[in-house]
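Scroll down for the structure; my scribbles are underneath it.
Note that one protein chain of the assembly has been removed; the remaining protein chains are unaltered in position.
Labels run A and B following the written order; every chain starts at residue 1.
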Amino acid sequence: MMKGSSRVTENIIKTLIWAAALSVLTVLVVIIAYILIRGLPVISWQFLTEIPRNMGRSGGISSTIVGTLMVTLVAIVIATPFGIGTAFYLAEYTRRDSMVTRVIRFSAESLAGIPSIVYGLFGFIFFVKYLGMGWSVLSGGLTLAIMILPTIIRTSEEAILAVPNLYREVSYSLGGTKWQTIVKTVLPSAIRGIANGVILSVGRCVAETAAVVLTAGSALRMTTSLTSPTRTMAVHFYILASEAISFENAYGTAALLIILIFLINVVANTLINRFIAKGR
Amino acid sequence: MKKFNEKLSGRVFFILALSSISMLALITVFIISRGVPLIANVGLKNFFGMTWAPSRGLFGITPMIIGSVSVTLGAAIIGIPIGLCCSIFLAEFAPVRMREIFRPAIQLLAGIPSVVYGFWGLLFVVPFIRNYLGGAGLSILAGSIILGIMILPTIISISEASILAIPKQYLYKEGALALGLTQLQTIRFVLLPAAKSGIVSAVILGIGRAIGETMAVIMVLGNSVALPTSVLDPVRTLTTNIGIEMGYAKDEHQQALFATGIVLFIIIMILNSTAQYLTRRKR
Partner (left out) sequence: MKHIKTSFAAILLLLLLSACGNSSVEKVIVAGSTSVQPYAEVLAEEFSILVPDSEVDVQGGGSSAGISAAEDNTADIGMSSRGLKDSEMDLWHIEIAKDGLVMIVNPANSVSDLTLEQIRGIYTKSIGNWSELGGTDAKIHVIAREEGSGTRDAFESLIMGGEWVTPKAIIQNSNGAVKQIVSSDPNAIGFISLGLADSDVKVLNLDGVTPSGENVKNGLYSLYRPFLFVSSRPPEGAVKRFIDFTCSAEGQKLLADEGLIPMEGN
């Protein structure tokens, strides 16, 4: 009797778990299909290579593609060394329960939780106004760098801690120094997790709107230098959509964003897999 | 040379770590130094009052706090159970084939810009609510649905990773199965408790993302500054208050938005401290 009813419950719970998983997949498919069906027909060679005309009502989105790439590049180049360095310091150079570790980890976690709009406020007041950098690729990139730093720290630290201690002990017992152990043993085993964090961050940069619009600005012209203002694709999409300037071009931009993020994921995943295959 | 390298690498890592936390210090100092003068000027009673009308010198943010809490709660109710079930599915039930579909799918879900979710919500969810449930459609419910979807990747990926990270050499699972526990009992009594700290941090990061989201909710919440009476009422959250008025704010009004930022900041700190306290006590 007991057994029978518990088996029923068990089956119900299993069904629920399956249903939850499938509903996640369904939602993804619905959203992506919604955007792609309307957006893909808009994308053409001209759409990719022409500068927006008439506020984005006509013309392409080339300047916003360049803007997105530049802002993201600045952010990643600056945040990655700091993030991975901090993670190694936390994981390899301090005891897990030491005061330093706790303070840094608490800071990193709090930084991770701060809403992007607050980063935007900070970047606007500090980089744009206080340092006089104006709305620019650099202001936007630096703001994003600070924003993604905690993500990179957290994911890298987790990847490093997931490397079994056995590996380190073997390396030491073979006469390896700490540095050698980190570079030759820990890093190769943790690289997948670390790279995953960096990729997540690239995605966040490409997708971010609130922090970028306050710091990199929303100028439509093609960016010529790091000190010029620019408009990223996500900001362009937001302005086109929320101001109802052109739904058609908004869908096109969104479709391109989704494709771009998909490609970033695919490329990164293949690279990591190849790296792992080679390492083993 | 070797020794030098050793010392240097240690130093470099320390300096990198130090610069990272000084960023937090810098942000904190800036936000506080901009926002506190206003709170001091108008007083806590005004600041935590019920009326937000900056042009008339009233800076009450209580409606926004209630807005943030209600929308986040809604998102949690929708997102957490689905997310957790999905992560258990991925870690324990999913056939390899399905896992290969899910992983990139969730990566993609995490990568879609929040404005795209907002736009989809505006054209898909909002009209649905307006036509079938009533009201203007721009509402707590619409925001909760959008945020509930947006926090899924955070919850799924972190809790899945923490379930998978349970060391196999402890033979937790195999041992439990050998003791005659069913698969679900094993999950409930062995895997979930062992992965608890990861799951808790997944939930807290998810909630943090919900509280912090700005652009998507600006588009679907309606942004009224009145107290909501039902889930179909429009509300404004702390983040949207900053996002929607930042461009037009000056002087005291701008300070008030920084003060709103301080409140957000404190909420996040409390969340994180709770999470850290919970996970540490368990160890």
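The criterion applied here is as follows: a residue touches a chain if its C-beta (ideal position, glycine included) is under 8 Å from a C-beta of that chain, and two chains touch if they have at least 3 such contacts.
Keep in mind that this is a model prediction, so the values were computed, not measured.
Peer 1: Which shown chains does the chain we cannot see touch?
Peer 2: Looking at the entire complex, the absent chain's contacts are A, B.
Peer 1: If the hidden chain were put back, which of A:L28, A:I43, A:V66 or A:L138 would touch it?
Peer 2: Final answer for the missing-chain contact: A:L138.
Peer 1: I'm checking contacts with the chain that's been left out. Which of A:T143, A:S156 or A:S228 qualifies?
Peer 2: A:S228
Peer 1: Going by the contact rule already stated, which one of A:L25, A:V100, A:V183 or A:I259 would touch the omitted chain in the full complex?
Peer 2: Of all options in A:L25, A:V100, A:V183 or A:I259, contact with the hidden chain holds for A:V183.
Peer 1: Of A:G60, A:G83 or A:G217, which one is in contact with the hidden chain?
Peer 2: From the options A:G60, A:G83 or A:G217, the contact with the absent chain belongs to A:G217.
Peer 1: Touching the absent chain: which residues on chain B qualify?
Peer 2: Against the left-out chain, chain B lists 51-56, 63, 122, 126-127, 130, 136-138, 218-219, 222-226, 234, 236, 243-250, 253-254.
Peer 1: Residue by residue, what part of chain A touches the chain that was omitted?
Peer 2: 53-55, 74, 77, 81, 128-129, 132, 134-135, 138, 183, 213, 217-221, 224-229, 239, 242-245
We take it that only the chains that are shown with their structure count from here on.
Peer 1: Centroid from C-alpha atoms only, then distance chain A to chain B, rounded to Å. What do you get?
Peer 2: 15
Peer 1: Under the touch definition given earlier, write down the residues of chain A that touch chain B in their complex.
Peer 2: The touching residues are 10, 13-14, 16-21, 23-25, 27-28, 31-32, 34-35, 81-83, 85-86, 88-90, 92-93, 103-122, 124-126, 146, 149, 153, 158, 162, 164, 177-179, 182, 200, 203, 206-210, 214, 234, 237-238, 241-242, 250, 254, 257-258, 261-262, 264-266, 269.
Peer 1: Enumerate the contact residues on chain B facing chain A in the complex.
Peer 2: Residue positions touching the partner: 2, 5-6, 9-10, 12-17, 19-21, 23-24, 26-27, 30-31, 34, 81-83, 85-86, 88-90, 93-94, 101-102, 104-117, 119-120, 122, 124, 149, 152, 156, 161, 165, 167, 182, 184, 204-205, 208, 211-215, 218-219, 239, 242-243, 246, 257-258, 261, 264-265, 268-269, 271-273, 275-276.
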